[in-house]
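Of the protein chains in this complex, all but one are displayed in their positions.
After this line comes chain A, so read on.
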Amino acid sequence: MTLWLVIIGTCAGCYVLKLAGLSAPRRLLDHPLVRRFAMTVPVALLAALIAVQTASDGGRELVFDPARIGGVAAAAVALLLRAPFLVVLAVAAATAAGLRLLGL
């Protein structure tokens, strides 16, 4: 139930954020701090998500899972080789699944 409320709240919030941009006075974008934070914050958040998903159990425990780390590393290599988005994801999943099959 709580999860539903959070989902509905997230949906509403995401829509309001989009609409606010189309409706707000444009000079807001000229403010350097607003601009710097909003344009760079996705990088910080996404990097944090990569780190947490790769090296934690989702709770308060840091974990070392060779198969998962191998999958993410393989995805990084695929990205460096400029593979398309879906290929990167497939490489990550296949590598992690393969390493687990091997018993890692």
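Some observations on this one:
The rule is simple: a contact is a pair of C-beta atoms (placed from the backbone, for glycine too) under 8 Å apart; a residue touches a chain by one contact, two chains touch by 3 or more; residues count from 1.
Here is the rule we use: contacts and distances are computed from a predicted model.
In the listed set "(2Fe-2S)-binding protein", "Acetyl-CoA acetyltransferase", "4-azaleucine resistance transporter AzlC" or "Xanthine dehydrogenase family protein subunit M", the entry agreeing with the UniProt name of the missing subunit chain is "4-azaleucine resistance transporter AzlC". Interface with the hidden chain, as seen from chain A, comprises residues 2-4, 6-15, 17-24, 26, 28-33, 35-62, 65, 67-68, 70-72, 75-76, 79, 84-86, 88-89, 91-98, 100.
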